[in-house]
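Mind looking over this structure? Questions follow.
Yeah, one chain of the complex is gone here, protein chain that is, but the others are all in their spots.
Entry: chain A
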Amino acid sequence: MSTTTTIIAMRWSITWGTIKHSSWQMVGAIVSLLMAIGICLASWQTALTLGGWLPGAGPSDRRRMGTVLILLLVGLTLGVILIQLIFLGQGSILSPSRFVLYGIPDGQLQLGLYLAGLTGPAGLTGLVCFLALTAIYARMGVGAAIMALVAALLAVMVMLALSRAVLDLVGTLMVARRTRSGLYLLVTMVIMVLCMLPSLLSSEIMNGMAVDADSMKSVADLLAWTPLGAAVRLPEDLLAGSWWALAGRLCMELATLTLCFMIGMLCLRHDRLHTGASAERSTASKGLGMLGRSRNAVDAMTARLLIYLRQDSRKLSIYPLLLVLMVLYAIIFRQMPMLIWLGPVLGALILEIPEGNALAYDGLALRMEIAAGVKGREDRLSRVRSHLIVAMPCMFLLGLVTLALSGAMKGGRDLVISLDLLAATIGLLLSGLGVAQIFSALLIYPVPSMDLPFTSPQGRAVAQGFLPMLQLLASLVIMLPTILVALPTMTKGGILPLWLPVPVALANGLIVLAAGIVLGSRIFDRRQSAILLTLDRYDSLQS
(Lines give C-alpha, C1' and ligand atoms only; values in the text may rest on other atoms or scores of the structure.)
Protein backbone atom coordinates (compact mmCIF):
# COMPACT_ATOMS: atom_id res chain seq x y z
CA MET A 1 0.00 0.00 0.00
CA SER A 2 1.43 3.40 -0.95
CA THR A 3 1.91 6.15 1.64
CA THR A 4 -0.95 8.16 0.14
CA THR A 5 -3.48 5.33 0.36
CA THR A 6 -2.25 4.49 3.87
CA ILE A 7 -2.90 8.09 4.99
CA ILE A 8 -6.36 8.06 3.38
CA ALA A 9 -7.17 4.68 4.97
CA MET A 10 -5.92 5.93 8.34
CA ARG A 11 -8.05 9.03 8.07
CA TRP A 12 -11.21 6.97 7.53
CA SER A 13 -10.25 4.47 10.25
CA ILE A 14 -9.93 7.31 12.77
CA THR A 15 -13.20 8.89 11.62
CA TRP A 16 -15.00 5.55 11.88
CA GLY A 17 -13.38 4.83 15.25
CA THR A 18 -14.58 8.21 16.58
CA ILE A 19 -18.12 7.58 15.32
CA LYS A 20 -18.23 4.13 16.93
CA HIS A 21 -16.91 5.57 20.20
CA SER A 22 -20.31 6.75 21.44
CA SER A 23 -23.93 6.60 20.47
CA TRP A 24 -24.06 10.43 20.41
CA GLN A 25 -21.24 10.48 17.86
CA MET A 26 -23.19 7.92 15.82
CA VAL A 27 -26.34 10.05 15.94
CA GLY A 28 -24.27 13.12 14.94
CA ALA A 29 -22.71 11.20 12.05
CA ILE A 30 -26.10 10.02 10.79
CA VAL A 31 -27.53 13.55 10.98
CA SER A 32 -24.45 14.89 9.13
CA LEU A 33 -24.80 12.19 6.49
CA LEU A 34 -28.47 13.03 5.95
CA MET A 35 -27.59 16.72 5.71
CA ALA A 36 -24.83 15.97 3.18
CA ILE A 37 -27.24 13.89 1.08
CA GLY A 38 -29.80 16.69 1.30
CA ILE A 39 -27.27 19.31 0.14
CA CYS A 40 -26.18 17.12 -2.78
CA LEU A 41 -29.79 16.45 -3.83
CA ALA A 42 -30.62 20.16 -3.56
CA SER A 43 -27.61 20.98 -5.76
CA TRP A 44 -28.70 18.34 -8.27
CA GLN A 45 -32.26 19.71 -8.35
CA THR A 46 -31.03 23.31 -8.73
CA ALA A 47 -28.70 22.23 -11.53
CA LEU A 48 -31.53 20.40 -13.35
CA THR A 49 -33.76 23.49 -13.11
CA LEU A 50 -31.03 25.84 -14.31
CA GLY A 51 -29.96 23.30 -16.96
CA GLY A 52 -33.48 23.29 -18.41
CA TRP A 53 -33.58 27.07 -18.45
CA LEU A 54 -30.06 27.81 -19.73
CA PRO A 55 -30.37 26.85 -23.44
CA GLY A 56 -33.24 29.31 -23.88
CA ALA A 57 -31.73 32.08 -21.73
CA GLY A 58 -30.41 35.28 -23.26
CA PRO A 59 -26.78 36.42 -22.84
CA SER A 60 -27.61 38.89 -20.08
CA ASP A 61 -29.44 36.22 -18.05
CA ARG A 62 -26.51 33.86 -18.52
CA ARG A 63 -24.13 36.57 -17.35
CA ARG A 64 -26.32 37.18 -14.29
CA MET A 65 -26.24 33.46 -13.45
CA GLY A 66 -22.46 33.48 -13.90
CA THR A 67 -22.18 36.47 -11.53
CA VAL A 68 -24.24 34.74 -8.83
CA LEU A 69 -22.26 31.48 -9.17
CA ILE A 70 -18.90 33.30 -8.96
CA LEU A 71 -19.97 35.22 -5.86
CA LEU A 72 -21.28 32.02 -4.26
CA LEU A 73 -18.05 30.14 -4.97
CA VAL A 74 -15.88 32.99 -3.63
CA GLY A 75 -18.06 33.28 -0.52
CA LEU A 76 -17.91 29.53 0.04
CA THR A 77 -14.12 29.42 -0.40
CA LEU A 78 -13.61 32.29 2.05
CA GLY A 79 -16.04 30.60 4.46
CA VAL A 80 -14.09 27.35 4.29
CA ILE A 81 -10.83 29.23 4.98
CA LEU A 82 -12.44 31.02 7.93
CA ILE A 83 -13.71 27.77 9.40
CA GLN A 84 -10.23 26.27 9.04
CA LEU A 85 -8.81 29.27 10.91
CA ILE A 86 -11.36 28.88 13.70
CA PHE A 87 -10.25 25.34 14.32
CA LEU A 88 -6.58 26.26 14.03
CA GLY A 89 -4.46 24.32 16.45
CA GLN A 90 -7.15 21.82 17.26
CA GLY A 91 -4.72 19.05 16.42
CA SER A 92 -6.45 17.84 13.30
CA ILE A 93 -5.69 14.27 12.29
CA LEU A 94 -4.43 15.70 8.99
CA SER A 95 -1.79 17.88 10.65
CA PRO A 96 1.72 17.20 9.22
CA SER A 97 3.17 17.39 12.75
CA ARG A 98 1.55 14.02 13.51
CA PHE A 99 3.69 12.32 10.88
CA VAL A 100 7.12 13.72 11.67
CA LEU A 101 8.36 10.48 13.19
CA TYR A 102 7.68 8.26 10.20
CA GLY A 103 10.29 9.47 7.71
CA ILE A 104 7.77 10.15 4.93
CA PRO A 105 9.22 12.38 2.17
CA ASP A 106 7.65 15.86 2.28
CA GLY A 107 6.12 15.59 -1.21
CA GLN A 108 4.41 12.27 -0.45
CA LEU A 109 3.20 13.53 2.90
CA GLN A 110 1.76 16.72 1.40
CA LEU A 111 0.03 14.79 -1.37
CA GLY A 112 -1.29 12.16 1.04
CA LEU A 113 -2.70 14.74 3.46
CA TYR A 114 -4.21 16.74 0.61
CA LEU A 115 -5.92 13.71 -0.94
CA ALA A 116 -7.06 12.52 2.49
CA GLY A 117 -8.72 15.92 2.93
CA LEU A 118 -10.29 15.73 -0.51
CA THR A 119 -11.66 12.25 0.12
CA GLY A 120 -12.79 13.02 3.68
CA PRO A 121 -16.48 13.48 4.59
CA ALA A 122 -16.52 17.25 3.94
CA GLY A 123 -14.33 17.01 0.83
CA LEU A 124 -16.46 14.27 -0.71
CA THR A 125 -19.69 16.15 0.03
CA GLY A 126 -18.24 19.24 -1.67
CA LEU A 127 -17.03 17.20 -4.61
CA VAL A 128 -20.37 15.42 -5.15
CA CYS A 129 -22.23 18.70 -4.70
CA PHE A 130 -20.09 20.52 -7.28
CA LEU A 131 -20.24 17.59 -9.72
CA ALA A 132 -24.04 17.61 -9.38
CA LEU A 133 -24.05 21.28 -10.29
CA THR A 134 -22.40 20.49 -13.64
CA ALA A 135 -25.84 19.28 -14.81
CA ILE A 136 -26.42 22.99 -15.53
CA TYR A 137 -24.37 22.50 -18.71
CA ALA A 138 -25.75 19.04 -19.59
CA ARG A 139 -27.74 20.37 -22.53
CA MET A 140 -25.09 22.77 -23.79
CA GLY A 141 -23.05 20.21 -25.71
CA VAL A 142 -20.51 17.54 -24.82
CA GLY A 143 -17.59 19.98 -24.69
CA ALA A 144 -19.31 22.30 -22.19
CA ALA A 145 -20.45 19.35 -20.06
CA ILE A 146 -16.90 17.95 -19.89
CA MET A 147 -15.48 21.39 -19.13
CA ALA A 148 -18.09 21.83 -16.37
CA LEU A 149 -16.89 18.56 -14.81
CA VAL A 150 -13.27 19.75 -14.98
CA ALA A 151 -14.29 23.11 -13.52
CA ALA A 152 -16.17 21.44 -10.62
CA LEU A 153 -13.18 19.28 -9.82
CA LEU A 154 -10.81 22.25 -10.01
CA ALA A 155 -13.08 24.42 -7.85
CA VAL A 156 -13.10 21.86 -5.01
CA MET A 157 -9.38 21.15 -5.35
CA VAL A 158 -8.44 24.85 -5.29
CA MET A 159 -10.77 25.52 -2.35
CA LEU A 160 -9.13 22.76 -0.32
CA ALA A 161 -5.61 23.71 -1.44
CA LEU A 162 -6.12 27.37 -0.50
CA SER A 163 -7.55 26.54 2.91
CA ARG A 164 -4.69 24.13 3.62
CA ALA A 165 -2.12 26.70 2.49
CA VAL A 166 -3.62 29.42 4.73
CA LEU A 167 -3.69 26.99 7.63
CA ASP A 168 -0.08 25.95 6.99
CA LEU A 169 1.09 29.55 6.75
CA VAL A 170 -0.75 30.71 9.87
CA GLY A 171 0.36 27.62 11.80
CA THR A 172 3.98 28.17 10.79
CA LEU A 173 4.21 31.94 11.13
CA MET A 174 1.87 32.60 14.05
CA VAL A 175 3.44 30.45 16.71
CA ALA A 176 3.51 33.06 19.44
CA ARG A 177 0.56 32.77 21.86
CA ARG A 178 -0.15 36.49 21.74
CA THR A 179 -0.30 36.56 17.95
CA ARG A 180 -2.66 33.60 17.98
CA SER A 181 -4.88 35.24 20.58
CA GLY A 182 -5.01 38.35 18.40
CA LEU A 183 -5.99 36.23 15.42
CA TYR A 184 -8.73 34.51 17.42
CA LEU A 185 -10.12 37.89 18.46
CA LEU A 186 -10.06 39.11 14.87
CA VAL A 187 -11.74 35.97 13.54
CA THR A 188 -14.36 36.20 16.32
CA MET A 189 -15.19 39.75 15.28
CA VAL A 190 -15.52 38.72 11.62
CA ILE A 191 -17.78 35.82 12.57
CA MET A 192 -19.95 38.05 14.79
CA VAL A 193 -20.44 40.52 11.95
CA LEU A 194 -21.17 37.69 9.50
CA CYS A 195 -23.71 36.16 11.91
CA MET A 196 -25.50 39.49 12.15
CA LEU A 197 -25.55 40.13 8.42
CA PRO A 198 -28.85 38.27 7.86
CA SER A 199 -30.60 40.48 10.47
CA LEU A 200 -29.16 43.58 8.83
CA LEU A 201 -30.01 42.53 5.30
CA SER A 202 -33.55 41.50 6.20
CA SER A 203 -34.29 44.72 8.07
CA GLU A 204 -35.84 47.68 6.34
CA ILE A 205 -32.84 49.80 7.03
CA MET A 206 -31.17 48.37 3.98
CA ASN A 207 -33.70 50.17 1.83
CA GLY A 208 -31.82 52.50 -0.43
CA MET A 209 -28.70 50.43 -0.04
CA ALA A 210 -29.86 47.82 -2.57
CA VAL A 211 -26.92 46.26 -4.30
CA ASP A 212 -26.40 47.53 -7.81
CA ALA A 213 -26.40 44.59 -10.26
CA ASP A 214 -23.89 46.20 -12.62
CA SER A 215 -21.34 46.84 -9.89
CA MET A 216 -21.75 43.24 -8.69
CA LYS A 217 -21.07 42.06 -12.23
CA SER A 218 -17.86 44.11 -12.31
CA VAL A 219 -16.79 42.59 -9.00
CA ALA A 220 -17.62 39.09 -10.32
CA ASP A 221 -15.67 39.75 -13.53
CA LEU A 222 -12.68 40.72 -11.43
CA LEU A 223 -13.07 37.69 -9.15
CA ALA A 224 -13.30 35.43 -12.22
CA TRP A 225 -9.65 36.28 -12.80
CA THR A 226 -8.65 35.15 -9.32
CA PRO A 227 -8.17 31.54 -8.15
CA LEU A 228 -11.25 31.98 -5.96
CA GLY A 229 -13.75 32.30 -8.81
CA ALA A 230 -11.98 31.34 -12.05
CA ALA A 231 -13.41 27.80 -12.24
CA VAL A 232 -17.00 29.02 -12.69
CA ARG A 233 -16.11 30.81 -15.94
CA LEU A 234 -14.44 27.85 -17.66
CA PRO A 235 -17.59 26.37 -19.34
CA GLU A 236 -18.72 29.86 -20.40
CA ASP A 237 -15.31 30.58 -21.94
CA LEU A 238 -15.58 27.35 -23.90
CA LEU A 239 -19.12 28.14 -25.10
CA ALA A 240 -18.08 31.67 -26.07
CA GLY A 241 -14.96 30.39 -27.84
CA SER A 242 -12.72 32.58 -25.64
CA TRP A 243 -9.80 30.19 -25.93
CA TRP A 244 -7.18 32.56 -24.47
CA ALA A 245 -9.36 33.28 -21.45
CA LEU A 246 -10.02 29.55 -21.03
CA ALA A 247 -6.32 28.69 -21.23
CA GLY A 248 -5.43 31.59 -18.92
CA ARG A 249 -7.93 30.57 -16.23
CA LEU A 250 -6.95 26.89 -16.47
CA CYS A 251 -3.28 27.85 -16.08
CA MET A 252 -4.16 30.07 -13.10
CA GLU A 253 -6.01 27.23 -11.34
CA LEU A 254 -3.15 24.79 -11.95
CA ALA A 255 -0.60 27.40 -10.86
CA THR A 256 -2.61 27.96 -7.66
CA LEU A 257 -2.60 24.24 -6.90
CA THR A 258 1.18 24.12 -7.49
CA LEU A 259 1.77 27.24 -5.40
CA CYS A 260 -0.31 25.90 -2.49
CA PHE A 261 1.60 22.62 -2.68
CA MET A 262 4.90 24.52 -2.57
CA ILE A 263 3.71 26.62 0.37
CA GLY A 264 2.96 23.38 2.23
CA MET A 265 6.44 22.05 1.40
CA LEU A 266 8.09 25.29 2.52
CA CYS A 267 6.14 25.27 5.79
CA LEU A 268 7.20 21.67 6.46
CA ARG A 269 10.83 22.66 5.85
CA HIS A 270 10.51 25.78 8.01
CA ASP A 271 8.93 23.79 10.86
CA ARG A 272 11.72 21.24 10.67
CA LEU A 273 14.32 23.97 10.96
CA HIS A 274 12.61 25.92 13.72
CA THR A 275 10.81 23.37 15.91
CA GLY A 276 11.59 24.08 19.54
CA ALA A 277 12.84 27.62 18.90
CA SER A 278 11.30 30.01 21.41
CA ALA A 279 8.30 31.65 19.83
CA GLU A 280 7.85 34.39 22.38
CA ARG A 281 10.16 37.35 22.12
CA SER A 282 8.89 39.48 24.95
CA THR A 283 10.62 39.29 28.29
CA ALA A 284 10.08 42.96 28.96
CA SER A 285 8.06 42.85 32.18
CA LYS A 286 10.27 43.96 35.04
CA GLY A 287 8.12 44.73 38.05
CA LEU A 288 5.01 43.27 39.58
CA GLY A 289 2.61 45.03 37.25
CA MET A 290 -0.87 45.27 38.75
CA LEU A 291 0.24 43.07 41.66
CA GLY A 292 2.48 45.95 42.76
CA ARG A 293 -0.55 47.82 44.10
CA SER A 294 -1.92 44.90 46.13
CA ARG A 295 -2.08 45.09 49.90
CA ASN A 296 -3.75 41.79 50.77
CA ALA A 297 -4.84 38.44 49.33
CA VAL A 298 -8.06 39.82 47.80
CA ASP A 299 -6.13 42.64 46.09
CA ALA A 300 -3.59 40.13 44.79
CA MET A 301 -6.30 37.83 43.43
CA THR A 302 -8.05 40.80 41.81
CA ALA A 303 -4.79 41.83 40.16
CA ARG A 304 -4.16 38.28 38.98
CA LEU A 305 -7.61 38.08 37.40
CA LEU A 306 -7.04 41.39 35.60
CA ILE A 307 -3.61 40.28 34.34
CA TYR A 308 -5.27 37.12 33.02
CA LEU A 309 -8.20 38.93 31.43
CA ARG A 310 -5.77 40.97 29.34
CA GLN A 311 -4.41 37.76 27.83
CA ASP A 312 -7.56 35.64 27.66
CA SER A 313 -9.23 35.88 24.26
CA ARG A 314 -12.01 33.54 25.48
CA LYS A 315 -13.31 36.29 27.78
CA LEU A 316 -12.04 39.34 25.91
CA SER A 317 -14.05 38.46 22.80
CA ILE A 318 -17.27 39.34 24.69
CA TYR A 319 -16.33 43.04 24.86
CA PRO A 320 -16.25 43.72 21.10
CA LEU A 321 -19.55 41.84 20.95
CA LEU A 322 -21.13 44.58 23.10
CA LEU A 323 -20.11 47.16 20.53
CA VAL A 324 -21.33 45.03 17.63
CA LEU A 325 -24.68 44.53 19.41
CA MET A 326 -25.13 48.23 19.93
CA VAL A 327 -24.26 49.11 16.34
CA LEU A 328 -26.65 46.43 15.12
CA TYR A 329 -29.55 47.70 17.25
CA ALA A 330 -28.72 51.30 16.32
CA ILE A 331 -29.16 50.34 12.66
CA ILE A 332 -32.19 48.09 13.10
CA PHE A 333 -34.11 50.44 15.40
CA ARG A 334 -33.30 53.66 13.59
CA GLN A 335 -37.01 54.44 13.48
CA MET A 336 -37.62 53.59 17.19
CA PRO A 337 -34.45 54.88 18.90
CA MET A 338 -35.47 54.04 22.48
CA LEU A 339 -35.27 50.35 21.54
CA ILE A 340 -31.51 50.76 21.03
CA TRP A 341 -31.36 50.26 24.82
CA LEU A 342 -31.88 46.57 24.13
CA GLY A 343 -28.18 46.51 23.18
CA PRO A 344 -26.77 47.48 26.61
CA VAL A 345 -29.43 45.45 28.48
CA LEU A 346 -28.59 42.32 26.49
CA GLY A 347 -24.86 43.18 26.77
CA ALA A 348 -25.09 43.32 30.59
CA LEU A 349 -26.54 39.81 30.60
CA ILE A 350 -24.03 38.37 28.11
CA LEU A 351 -21.08 39.83 30.05
CA GLU A 352 -21.96 37.65 33.03
CA ILE A 353 -21.96 34.33 31.15
CA PRO A 354 -18.20 33.65 31.56
CA GLU A 355 -18.43 34.77 35.21
CA GLY A 356 -20.99 32.03 35.79
CA ASN A 357 -18.29 29.50 34.91
CA ALA A 358 -15.30 31.49 36.21
CA LEU A 359 -13.58 28.59 37.97
CA ALA A 360 -13.42 26.54 34.78
CA TYR A 361 -11.56 29.41 33.10
CA ASP A 362 -8.89 29.19 35.84
CA GLY A 363 -8.64 25.43 35.30
CA LEU A 364 -6.25 23.38 37.41
CA ALA A 365 -4.41 26.54 38.51
CA LEU A 366 -7.26 27.13 40.96
CA ARG A 367 -5.67 24.33 42.97
CA MET A 368 -2.86 26.73 43.85
CA GLU A 369 -5.31 29.09 45.56
CA ILE A 370 -7.19 26.32 47.32
CA ALA A 371 -3.89 24.76 48.48
CA ALA A 372 -2.94 28.13 49.97
CA GLY A 373 -6.09 28.13 52.13
CA VAL A 374 -7.97 30.88 50.29
CA LYS A 375 -11.47 31.36 51.69
CA GLY A 376 -14.57 31.41 49.53
CA ARG A 377 -15.32 35.00 50.54
CA GLU A 378 -11.89 36.16 49.33
CA ASP A 379 -12.29 34.32 46.06
CA ARG A 380 -15.79 35.70 45.38
CA LEU A 381 -14.82 39.26 46.34
CA SER A 382 -11.79 39.26 44.09
CA ARG A 383 -13.84 37.98 41.14
CA VAL A 384 -16.56 40.57 41.67
CA ARG A 385 -14.02 43.39 42.00
CA SER A 386 -11.94 42.44 38.98
CA HIS A 387 -15.07 42.05 36.85
CA LEU A 388 -16.62 45.34 37.91
CA ILE A 389 -13.36 47.25 37.37
CA VAL A 390 -13.63 46.43 33.67
CA ALA A 391 -17.32 45.80 33.06
CA MET A 392 -18.77 48.78 34.93
CA PRO A 393 -16.92 51.52 32.96
CA CYS A 394 -17.69 49.62 29.74
CA MET A 395 -21.40 49.51 30.51
CA PHE A 396 -21.44 53.19 31.54
CA LEU A 397 -19.72 54.15 28.31
CA LEU A 398 -22.10 51.99 26.31
CA GLY A 399 -25.03 53.56 28.19
CA LEU A 400 -23.82 57.09 27.40
CA VAL A 401 -23.37 56.26 23.70
CA THR A 402 -26.86 54.70 23.66
CA LEU A 403 -28.21 57.80 25.39
CA ALA A 404 -26.76 59.93 22.62
CA LEU A 405 -27.95 57.60 19.84
CA SER A 406 -31.47 57.35 21.26
CA GLY A 407 -31.86 61.11 20.93
CA ALA A 408 -32.94 61.38 24.58
CA MET A 409 -30.32 64.01 25.40
CA LYS A 410 -32.82 66.67 24.39
CA GLY A 411 -34.44 66.11 27.77
CA GLY A 412 -38.04 65.49 28.78
CA ARG A 413 -39.68 62.13 29.35
CA ASP A 414 -37.31 60.18 27.07
CA LEU A 415 -34.29 61.34 29.08
CA VAL A 416 -35.77 60.08 32.35
CA ILE A 417 -36.78 56.77 30.73
CA SER A 418 -33.24 56.47 29.34
CA LEU A 419 -31.84 56.99 32.84
CA ASP A 420 -34.25 54.31 34.08
CA LEU A 421 -32.92 51.95 31.41
CA LEU A 422 -29.32 52.82 32.23
CA ALA A 423 -30.03 52.02 35.90
CA ALA A 424 -31.75 48.79 34.85
CA THR A 425 -28.67 47.88 32.79
CA ILE A 426 -26.37 48.50 35.77
CA GLY A 427 -28.79 46.65 38.07
CA LEU A 428 -28.83 43.71 35.68
CA LEU A 429 -25.02 43.72 35.53
CA LEU A 430 -24.86 43.59 39.34
CA SER A 431 -27.59 40.99 39.79
CA GLY A 432 -26.13 38.88 36.95
CA LEU A 433 -22.78 39.00 38.72
CA GLY A 434 -24.42 37.96 42.00
CA VAL A 435 -26.12 34.99 40.33
CA ALA A 436 -22.80 34.12 38.65
CA GLN A 437 -21.11 33.87 42.07
CA ILE A 438 -23.50 31.06 43.00
CA PHE A 439 -23.45 29.34 39.61
CA SER A 440 -19.67 29.33 39.29
CA ALA A 441 -19.25 27.54 42.62
CA LEU A 442 -22.05 25.09 41.92
CA LEU A 443 -22.32 24.22 38.23
CA ILE A 444 -19.04 23.98 36.35
CA TYR A 445 -18.84 22.97 32.71
CA PRO A 446 -15.77 22.48 30.50
CA VAL A 447 -14.27 25.40 28.59
CA PRO A 448 -11.60 25.33 25.87
CA SER A 449 -8.02 25.88 26.98
CA MET A 450 -6.57 29.39 26.90
CA ASP A 451 -4.17 28.45 24.10
CA LEU A 452 -6.90 26.96 21.88
CA PRO A 453 -9.98 29.08 22.54
CA PHE A 454 -11.93 27.69 19.59
CA THR A 455 -11.58 24.02 20.42
CA SER A 456 -14.68 22.32 21.66
CA PRO A 457 -14.09 19.96 24.61
CA GLN A 458 -16.30 16.87 24.66
CA GLY A 459 -19.39 17.22 26.77
CA ARG A 460 -19.33 21.00 26.51
CA ALA A 461 -22.02 21.48 23.87
CA VAL A 462 -25.05 20.52 25.97
CA ALA A 463 -23.78 22.10 29.19
CA GLN A 464 -22.61 25.25 27.43
CA GLY A 465 -25.98 25.69 25.84
CA PHE A 466 -28.16 24.89 28.84
CA LEU A 467 -26.33 26.27 31.89
CA PRO A 468 -25.80 29.84 30.59
CA MET A 469 -29.49 29.92 29.63
CA LEU A 470 -30.39 28.87 33.18
CA GLN A 471 -28.03 31.54 34.52
CA LEU A 472 -29.56 34.25 32.31
CA LEU A 473 -33.06 33.20 33.28
CA ALA A 474 -32.15 33.35 36.99
CA SER A 475 -30.56 36.79 36.48
CA LEU A 476 -33.77 38.07 34.85
CA VAL A 477 -36.19 36.48 37.32
CA ILE A 478 -34.29 37.91 40.26
CA MET A 479 -34.77 41.41 38.77
CA LEU A 480 -38.54 40.97 38.99
CA PRO A 481 -38.98 43.79 41.58
CA THR A 482 -37.39 46.24 39.12
CA ILE A 483 -39.51 44.95 36.23
CA LEU A 484 -42.68 45.23 38.36
CA VAL A 485 -41.88 48.85 39.18
CA ALA A 486 -40.52 49.86 35.77
CA LEU A 487 -43.35 48.58 33.59
CA PRO A 488 -46.21 50.57 35.18
CA THR A 489 -43.93 53.59 35.61
CA MET A 490 -42.84 53.78 32.00
CA THR A 491 -46.33 53.15 30.65
CA LYS A 492 -47.97 56.46 29.88
CA GLY A 493 -50.42 57.54 32.52
CA GLY A 494 -48.70 55.60 35.32
CA ILE A 495 -49.21 56.89 38.83
CA LEU A 496 -45.64 56.23 40.03
CA PRO A 497 -42.91 58.86 39.54
CA LEU A 498 -40.92 58.28 36.36
CA TRP A 499 -37.54 58.26 38.18
CA LEU A 500 -38.55 55.47 40.59
CA PRO A 501 -36.99 52.57 38.62
CA VAL A 502 -33.52 54.14 39.06
CA PRO A 503 -33.15 53.50 42.84
CA VAL A 504 -35.17 50.28 42.65
CA ALA A 505 -32.97 48.78 39.89
CA LEU A 506 -29.73 49.76 41.64
CA ALA A 507 -30.93 48.46 45.02
CA ASN A 508 -32.21 45.26 43.41
CA GLY A 509 -28.84 44.68 41.72
CA LEU A 510 -26.79 45.44 44.83
CA ILE A 511 -28.89 43.21 47.10
CA VAL A 512 -28.64 40.26 44.68
CA LEU A 513 -24.91 40.83 44.33
CA ALA A 514 -24.39 40.85 48.10
CA ALA A 515 -26.54 37.73 48.52
CA GLY A 516 -24.65 36.07 45.66
CA ILE A 517 -21.29 36.75 47.30
CA VAL A 518 -22.41 35.38 50.68
CA LEU A 519 -24.07 32.26 49.25
CA GLY A 520 -21.36 31.69 46.63
CA SER A 521 -18.66 31.91 49.32
CA ARG A 522 -20.37 29.26 51.45
CA ILE A 523 -20.84 26.95 48.49
CA PHE A 524 -17.21 27.47 47.43
CA ASP A 525 -15.92 26.62 50.92
CA ARG A 526 -18.11 23.53 51.17
CA ARG A 527 -17.37 22.21 47.67
CA GLN A 528 -13.60 22.86 47.38
CA SER A 529 -12.69 19.17 46.99
CA ALA A 530 -15.54 18.55 44.54
CA ILE A 531 -14.56 21.61 42.50
CA LEU A 532 -10.96 20.37 42.22
CA LEU A 533 -12.12 16.91 41.18
CA THR A 534 -14.40 18.42 38.51
CA LEU A 535 -11.61 20.62 37.16
CA ASP A 536 -9.27 17.61 37.09
CA ARG A 537 -11.84 15.71 35.03
CA TYR A 538 -12.40 18.58 32.59
CA ASP A 539 -8.69 19.19 32.14
CA SER A 540 -8.41 15.93 30.24
CA LEU A 541 -11.05 17.21 27.79
CA GLN A 542 -9.07 20.34 26.99
CA SER A 543 -6.11 18.64 25.36
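In this section, contacts are C-beta pairs under 8 Å (C-beta built on N, C-alpha and C of every residue); 3 or more make two chains touch, one makes a residue touch a chain; residues count from 1.
Just so it is clear, contacts and distances are computed from a predicted model.
S.K.: Considering the UniProt annotation of the chain absent from this complex, which name among "ABC transporter", "Signal recognition particle receptor FtsY", "NADH-quinone oxidoreductase subunit B" or "Ferrous iron transport protein B" applies?
M.R.: In UniProt, the chain that is not shown appears as "ABC transporter".
S.K.: Considering the complete complex, identify which of A:36, A:506 or A:532 is in touch with the unshown chain.
M.R.: A:532
S.K.: Among the options A:249, A:304 or A:387, which residue touches the chain absent from this view?
M.R.: Result: among the candidates, A:304 touches the missing chain.
S.K.: One chain is left out of this view; which of A:57, A:72, A:222 or A:371 touches it in the full complex?
M.R.: A:371
S.K.: Quickly run down the residues of chain A that touch the omitted chain.
M.R.: 177, 278, 280, 283-289, 291-292, 294-297, 299-301, 304, 307-308, 311, 362-365, 367-375, 450, 528-529, 532-533, 539
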